[in-house]
Structures are given as structure tokens and as C-alpha cells.
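Missing here: one protein chain of the complex. Every other protein chain is in place.
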Amino acid sequence: MTMDAIEIRYEERPKLVNPIFIEGLPGIGNVGKLAAEHVIDQLKGKKFAEIISKHFPPQVLIEDDGLVRLVDNQLYYAKTEKGKSDIVILTGDYQGLTPEGQYELSDFILKVLKELNVKKIFTLGGYGIGRMIRKPRVLGAATEENLVKQMKEVGVVFSRSEPGAGIVGASGLLLGMGKFYGMESVCLMGETSGYFVDPKSAQAVLEILSKILDVPFDYEELEAKAKQIDSITSRLREIEAKVEKQEDLSYIG
Amino acid sequence: MTMDAIEIRYEERPKLVNPIFIEGLPGIGNVGKLAAEHVIDQLKGKKFAEIISKHFPPQVLIEDDGLVRLVDNQLYYAKTEKGKSDIVILTGDYQGLTPEGQYELSDFILKVLKELNVKKIFTLGGYGIGRMIRKPRVLGAATEENLVKQMKEVGVVFSRSEPGAGIVGASGLLLGMGKFYGMESVCLMGETSGYFVDPKSAQAVLEILSKILDVPFDYEELEAKAKQIDSITSRLREIEAKVEKQEDLSYIG
Amino acid sequence: MTMDAIEIRYEERPKLVNPIFIEGLPGIGNVGKLAAEHVIDQLKGKKFAEIISKHFPPQVLIEDDGLVRLVDNQLYYAKTEKGKSDIVILTGDYQGLTPEGQYELSDFILKVLKELNVKKIFTLGGYGIGRMIRKPRVLGAATEENLVKQMKEVGVVFSRSEPGAGIVGASGLLLGMGKFYGMESVCLMGETSGYFVDPKSAQAVLEILSKILDVPFDYEELEAKAKQIDSITSRLREIEAKVEKQEDLSYIG
Partner (left out) sequence: MTMDAIEIRYEERPKLVNPIFIEGLPGIGNVGKLAAEHVIDQLKGKKFAEIISKHFPPQVLIEDDGLVRLVDNQLYYAKTEKGKSDIVILTGDYQGLTPEGQYELSDFILKVLKELNVKKIFTLGGYGIGRMIRKPRVLGAATEENLVKQMKEVGVVFSRSEPGAGIVGASGLLLGMGKFYGMESVCLMGETSGYFVDPKSAQAVLEILSKILDVPFDYEELEAKAKQIDSITSRLREIEAKVEKQEDLSYIG
């Protein structure tokens, strides 16, 4: 009688060839979401479904035209050249708010992917290291040994102690639970300070993904965003430096 | 075997003509609730149902005569002149305490409205701007382009960046979820500091609503409440000013 | 397949004459629990059921003999003289931890009471006033006008603005939800500072209850407990006074 905890509304039921799934939801440095949105943009992805859920905040967003939409997760698809796998991309406004919500949402999405005949998953995210970084590495985790090997070949770093706490949220659960659905998966994590939205980290992740999918990406837009962020952060550092100097002087004075 | 998460108890099953729904529950500046109660008062609304729920606080309120009642949400109706739409109004003591509760309550209410044949929804609320304001604007959001247009014509402001965070709670969900029930909706948000109960903001919202419904409201009572609040806040500012002055003097001294 | 959210285990199925229900669970000043335990003690109540629940903390308590028992709520009954109502008493280790748990537990208990043919409920609790008090009044709230009248006659205070926030928890919900089960109820709240366990406030509540039930209680034990608490609090005040004096001196020095 009450609404389901999670509901999907299809705008289209795409027929996909050997589809690969890419997830990028909000998280550390928003790396995963930035990267997933870039993939949608570059591959001209088409939205085919929206997922709404009691596990998201009870909130509507207001678009520029004054129209509202419920916060949601969205599924896009992109057709690729003949012979290559089609792509399904998940992005959205929020992840589930509670542990239970996280589990249920990941399980729900895996059931949708099963229907779409997805057999391979890439989840994208950030790995917060608590300091600014010039050249972010891309760390990996996977469900199969051969995937670890393949990822190392394209430059993904597998490091024994990183990330020590494992992977929290959808990027982790889709791997861990995907196994029960017969899907093999990789998580790609771009290093990021964790203090800012980090387009540079997203680009690092995408450069790896580009090699894996054998699809070229243009990074102009991400580079522009990165410059914006850089200019903001460097201005912040200047102000900080001035304040510290003044404090020093007043102390001397 | 246990109680339902949400229960409705009808005192009456009104027959309504082409009813329009107005929601005003507690929220920022209590603008929505003040406005909804004023509509009930002005249109001599009659309570026809109470909604109790596990999603509300586990609490009874004590009336002046020493009698208790469970915290609840209440539904009222008001018959209007021939040819005009009847009105259904929702107000209450609380909104749902959890995200899940918020979703379930909004869905429950939409099912009730569906039965009543409601096709149009106005949700009323406050938009907190963090500073005192003399002439509160009324901001809007809607589910249809033509509604945005109609609202602009009666003075509702649609502003690209406001409210940036969207609309949280029942005033938002009823719009976002109402779409799935074939209802078109508008949210009217009166600007308010967010620090006090704000009858002035409620009046601004009601002046718009009065134009939309083509029903005149008398604002005497709200204006009296506004004066009370004004006198309290101005006294607070005087005390604040005195304290600051004394602190200045002691500093000089 | 999983355990029910609430389970009751009967040790006995008592046959009761026109039973009255008394609730006293942990709360402000532990007034309700102290009072309910005193009633059990004075009327030689016999435990007939235990209620365990996922809504309680996941905890066992260790008795003096080293044996454990799950935290629970307990139901007792006491037979009275011919012609008088038998008594059912509820006390326990905890109230439900969440709003939802509170609602479900109260509803569960009301269903149990319905089976026992209970028609009248007294819930006992404390009313925190934030300062020490010599002669605690007993405030009331009820479900029927005639009950308000009867309570006033035995000295219960019905005060327009107290308690302003209503009654939170089982003592309130049993009244508010009891109405749906055709039960009439009264909540008796002893004034208490809210800082300590308050046997004096419990005694004030019991003195009223004694008049209502026409059953005499002996307060020796409660008076002894009150003396203990008094001696602790007065020692605390002495220490506090000394500390303040020293601070004053050091400031002068």
C-alpha cells in the first residue's frame, strides 16, 4: 500500500550489445560523479531510467526553468562502434543515506544490470589522502585476479596498504555484491585531497578508463574546471598566508 | 499484527467539487503552517481526518482543558462559492522525522488526495535567507511550465539560484511525487530570516494565494502576530545594543 | 523467519476482575519506574509476562548470582479485595529506543491489555522542572473530561501551560493510542528536578494513586531512598560551595 523503498521509472528499454557498466555517484572529491558525467557527455549518453528511493534525502531540486524534480539516480546508455561493448552509466544526486539503504540500492541496481545482461562493472571514485597532490595516481581493486593483472598493465596501482579501510558505499558494494550476480568488477579510485571537488583526479581516472574501453576522451572541459578550482584554492592559500603574516607581525609588535 | 506505519481516521467523507489541495506543515519560520492555518480560519475549514504515524515523535500534546491528543497531521476542507474549486488543507504538529518517513507520509497523503480527486497542489513554506527582511518576496517552483508562467503573472519570483538546495520535506516531495499521481503542483516559499516564527512571510505567501484562488483573505490576525514578533525582536536588538555598548566601554576603560 | 520486533512470553495467564493498568517505565527522575515498582512491592504483584524487543538495547543484565537476562519490560498483576479492581502493572529496564519502537511497543501493550479486558489506564512519570523542589506537585493529563474532574478532586494539578511540550514516550502514547482501544486513561506526573532519581516525587505520585485506587501504601522504603539521595545531593552542594569559596579567595589573593 505504501511506495516501494526503491522505484525505477524507464523512459526507454534499450537493446544493448555486451554492455559494460560504469558507476560514478557523489563521493570523496566528487571524483566518481565528475568522471561518470564526463563519460555521458563524451559518449553522448542517453538517459533511459530514473531511480527514486526512500533511501535518498526527502528533497526536490529546482532546475533553471523553475521546474522541480525529485533527487534521484539516473541510468544512461551509450552505443559504441560495431564490435565494441555498449556502455551503461549510473550517476545521480545522492547515494543511499543509511547502510541498509546502500545495500538495498546496490542490490536493486545489480538486478537491473542483470536484466540488461551486464557482465562487467567499473566503479569510479576518489581516494582521499588528506593533502594536495599534483599527479594523482589511480588505485584499483577488483573481483578477479586476471582483472588485477589487466588493470596493472594500463597503469592502475594496486597497493597493499591502500585504501586501508576498504571501499565504502556504492563503489565498493557493487563489486562485493556483483560477485553474487556473476559479474566481474573493478573499482578505480583517483587520489584526491578530499577537500575540494577534484576534476584533475577525475581526469586521471578517465585516462585509465579510456585505455580500458579503447575510447578516446577529450578533457578540455575537465581541464577548465580544474583551472577554476586551482585558482580558487591558490587564492585561498594567498589569503591564508597574508593572515598568518599579519598575525606574526601583531605578535612581534 | 502491529499498527500500520501511517493511519488515517476519517471523521467525515466530504464530497468535494474539483478540489485544490493546500499544504502547510511546520518548517522554516513556520511560514507554511501559519499560512495554512490562516486559510482554514478564513475559509472556515472543517476537519475531516487525522493522520497519525510512527514517523512522528512518540508524543501527546495536552490541550487547555487537560485532555491529551496524539501528535498528528490534520486534513480540513472548505466549500467555496458555486463554480469555484473546493479546498483541502493539510496542516499538523510535525513532519516525518526520517527521510523514509517523509517519503511514506507524502505518498500516503497523495493517495488520499487521489481518492478525493485532487488535481492541483499548492505547498506553502518558508525560504530561510539568514537575515531580517522587510518585504519578503515569494519564491516559486512548479511541476509544469505553464504553472511557472501563471505564477509569475501573480508576482511569484522564479530565481535561478534560489533556493539552491532545492526544497526539503513535504513541500518538496508532494511536488516531486505528485507528478506520479498526475497532479500538477506549485510550491510557494515566503522569504524569512529563519530565526523567528514569521507571520509577515506567511502573509506574503497568502497574498499570492489569494490572487490564485480568487478568494479574499483578511490579515488582521496575522498582522497582530507580526507586531508581537516585531516588538520581541526589537527589544532583543535593544538589549544586544546595550550589551555591546557596555562591552565597548569596559574595553576602553 | 527472523524474530518478531516485539515478543511476549507468558509465565501465567491470570484471570483478572475488572483490571486497572498502571505503567511506570524509566524516564525523568525515574519517577514512574520507582512508583510502579513500589506498587508491585506493596500489592505483592506477581510477574506473569516478559516483553523483549528489537527496540530495546541489545544487552543482557547480570544478576547477583551471575545469571544473565535480556533487558525487557515486565507485566505484573495484583489481586485486590473483593469488589475492587485487580491491578496490572508494567515496568521494565528500558523504553523503546526509537520513535517507531515507542509506537510499536505501546500498541503491542495495548493489545495485551485489551485481551486482559483492561478499560482504565494510569501512566506514571516525572515532570522535569530544572530546579530542586521541596513539595512536588502532581500534574495530570487525561483522555476524558470526567477524569480530569475526578483527578482534580484528589489533588492532581491541571495547569494550562504545563507540561508545555506534552508527554513524550510510553506514558503519553498509552493515553493517546489507548483511546483507539476504548480505554480511558490518566497520566500522573510528579514534579522533579530531573537531575537525580527522585523517590520523593514518586511518593507524591503514589499518594494520589493511593486515593484513586483506595489502597493504602507504606512509604517507609521510599522515604529511606529519598534520605539517601538527599544526603548525596547535600554533600555535593557542600563541596560545590567550598570550591566556589576557594576560587573566590584565590581571586582576591
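Should a chain be cited, it is by its letter among A, B and C, assigned in written order, with residues numbered from 1 in that chain.
Criterion: a contact is a pair of C-beta atoms (placed from the backbone, for glycine too) under 8 Å apart; a residue touches a chain by one contact, two chains touch by 3 or more.
Given the structure is predicted, the values throughout are model-derived calculations rather than measurements.
Across the whole complex, the hidden chain's contacts among the shown chains comprise A, C.
Contact with the chain not shown here comes from a single listed residue; of A:G32, A:G45, A:G66 or A:P163, that residue is A:P163. When the full complex is taken into account, the listed residue touching the unshown chain is C:V71, out of C:I8, C:V71 or C:V154. Between the chain not shown and the residues A:V148, A:I212 or A:I229, the one that touches is A:V148.
Mapped onto chain C, contacts with the missing chain fall at residues 1-3, 5, 54-62, 64-71, 97. Within chain A, the residues in touch with the undisplayed chain are 5-6, 96, 99-100, 102-104, 106-108, 111, 140-145, 148, 158, 160, 163, 165-170, 172-173, 175-177, 187.
By our rule, only the chains that are shown with their structure count from here on.
A comparison of C-alpha centroids places B closest to the centre of the full protein.
With angles rounded to a multiple of 5, the C-alpha fit of chain A against chain C returns 180 degrees of rotation.
For this pair, chain A with chain B, the centres built from the Cα atoms lie 37 Å apart. Centroids built from CA atoms put chain C at 52 Å from chain A. Counting partner chains per residue, chain C has no residue touching two or more of them.
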